[in-house]
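What follows is part of the complex, with its chains left where they were.
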Amino acid sequence: MPAWSLGELARLVGGDLDGDPALPIRGFASLESAGPNDLSFVAAAQHLDAARRSAAAAFIAPPDLDLGPRPVIRVAQPYAAVAVALGVFFPPTPATPGVHPTAQVAGSARVAAGASVGAFAVVGERAVVDRGAVVHAHVFVGPDCAVGEGSVLHPHVVLRERVRLGRRVVIHPGAVLGADGFGYVFAGDAHRKIPQVGGVVVEDDVEIGANVAIDRATLGETVIRRGTKIDNLVQIGHNTEVGADTIVVAQVGIAGSSRIGRGVVLAGQVGIADHVEVGDGAQIGSQAGVHRDVAPGARMIGTPAMPAERGLRALAAIGRLPELLRSVRTLDRRVAALEQRLGEGGSTSGG
Amino acid sequence: MPAWSLGELARLVGGDLDGDPALPIRGFASLESAGPNDLSFVAAAQHLDAARRSAAAAFIAPPDLDLGPRPVIRVAQPYAAVAVALGVFFPPTPATPGVHPTAQVAGSARVAAGASVGAFAVVGERAVVDRGAVVHAHVFVGPDCAVGEGSVLHPHVVLRERVRLGRRVVIHPGAVLGADGFGYVFAGDAHRKIPQVGGVVVEDDVEIGANVAIDRATLGETVIRRGTKIDNLVQIGHNTEVGADTIVVAQVGIAGSSRIGRGVVLAGQVGIADHVEVGDGAQIGSQAGVHRDVAPGARMIGTPAMPAERGLRALAAIGRLPELLRSVRTLDRRVAALEQRLGEGGSTSGG
């Protein structure tokens, strides 16, 4: 790999350099594994010891961390700088443009020049794969789907019919978009299926994790708005809308017809009931169960979810319930004893 | 799309018509998106405002909702009628019968005339795909499997060996039936695998969601009985039996050797421990953890699961634990003060 100069890297990540701009840098690595030609990073003071022991040639670090005489690129947001450095030293491998000879592309489908369709991929009737998009091996793009410009579908992604993806959408292996929503009506003696005839819309710059399931709407659309990031094994029900720039951590389940705002954070394994509205900027703690609307900006934890400040104390108090029960039983006895004595006293004085 | 008359539609959904039977209807849509040639529906009074604003030509509604002079098909069960209407206006696209030239069908397998096997599908030795069944692209049907009449396996479904599906079973993308059950014995210094040599049986009219995992039995069969509906990302362990007409919502986990009754509802993210029996008609609330048998008809919530009536009050009370702890501390001080005064009084009276 060709070397970069430390000065060039400081400019690329938008930082101020303390050190020799001519220093050659050949790689980027963690503090533990960096060698003497590598750039590394220190995000916070707790890693200073590891930094001092590190063989790295130089560091990305926030402005105030004391790394002694060693070369440092100072940045306000270390992780943003790390993101840039990783892109510099580990550029993504470009996909081979064109349609693999084993792929099955329907006659009425349109694959833009420069797009890539991998081995054994299937692209259905009237589907569109836009320019720069990458449809990896074994992907199934159903009829009437759209894969926007620059989007990447990793191996084994399934888009059933009428799923529309915007630009620069990334979907990880095994994710399924457009399976039927879970809708039945119990009619007499059996669950009768309510046909699920709507679609799924995913806007620009959304990323969707491995083995996620996002169901199609009954009617209308299930919608994931611009810039939202969804981790692995998440479930999103039919007709739900997830707002822009929201973070949905692994194994979250969002039931049908819910509305999640923009800039929301749903931590891991959270459950959101159906027809619930979670306001913009709300943050829901891991494993919480949300059955009622959540106000914008609220921080909630627990099941049923409660405001985080109260909730942290409440959940911590659960561990003290056995002592509390004992205290209350003891109090009951003590009060009964007092009542008896006072009752006697009363009857005495009334005698 | 050809028009239906409102009268024809009323007959199809089994409703009583308030309005002109000759009114032509060309589509079916939600209240918000319906146009002047569309039928829509109002399931409950809370949607009356939206109905009044809707441009729909007519509505499906329960008998008692007041929609003024607008044409209404009156039905006792609006969702059952909606299910019919959706089927009328959005008929499913029939699969192309026959075996796709790229599919790999073993010589000893049998694909019925009229069944459909899609691109890159694999059908193993001695497997049977019965008439009218649809095996979509990339599906893997292992050796000795049976896919019953009219069943549909969406893209990327995996049936490992000896999985037997009844008639009209629908399995959504990415679901895996017949992976090994999770069975080990710790022998000396390592977990030794207990071979999982049983099978999976899925009866008629079952629907299974995307990315579900249903493990094969150690010996014998893991069984999903007739008419049961399973949502996405559900886990069902080896040797478990799920009864008929049961609803299993997304991300539920059922450990091995459990027995779930018929007509049960397991809400989202519920966990059922191994060797547990859940009685017919029981309802388990979302995220509940069930470690003991549940009586037929019981409604349970929470972890560990408790009867819903008590549980709702108990879970709501968690949020008040900090105040409760404070109250008990205060009471303790007040009682101590009383004891001290009464103790003094006592000694006085005894002096």
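Letters A and B name the chains as they come in the text, with residue numbers starting at 1 for each one.
To be clear about the criterion, a contact is a pair of C-beta atoms (placed from the backbone, for glycine too) under 8 Å apart; a residue touches a chain by one contact, two chains touch by 3 or more.
All values derive from a computational prediction rather than experimental measurement.
A single sequence accounts for all chains of the complex, and while 2 copies are shown, the assembly in the file contains 3.
Simple rule for what comes next: only the chains that are shown with their structure count from here on.
Mean C-alpha position of chain A lies 24 Å from that of chain B. Looking at the complex, you find that chain B touches chain A at residues 28-30, 32-33, 77, 79-80, 82-83, 86-87, 89-90, 92-93, 102, 118-120, 136-138, 154-156, 170, 172-174, 205, 207, 209-211, 227, 229, 231-233, 245, 247, 249-251, 268-269, 286-287, 302, 315-316, 318-322, 324-325, 328, 331-332, 335, 338-339, 342, 345-346, 349. By the touch rule above, chain A contacts chain B in their complex via residues 102, 104, 120, 122, 138, 140, 142-143, 156, 158, 160-161, 174, 176, 179-180, 182, 184-185, 187, 190-195, 197, 211, 213, 215, 218-220, 233, 235, 237, 251, 253, 255, 269, 271, 273, 287, 289, 291, 302-304, 306, 310-311, 313-315, 317-318, 320-321, 324, 327-328, 331, 334-335, 338, 341-342, 345.
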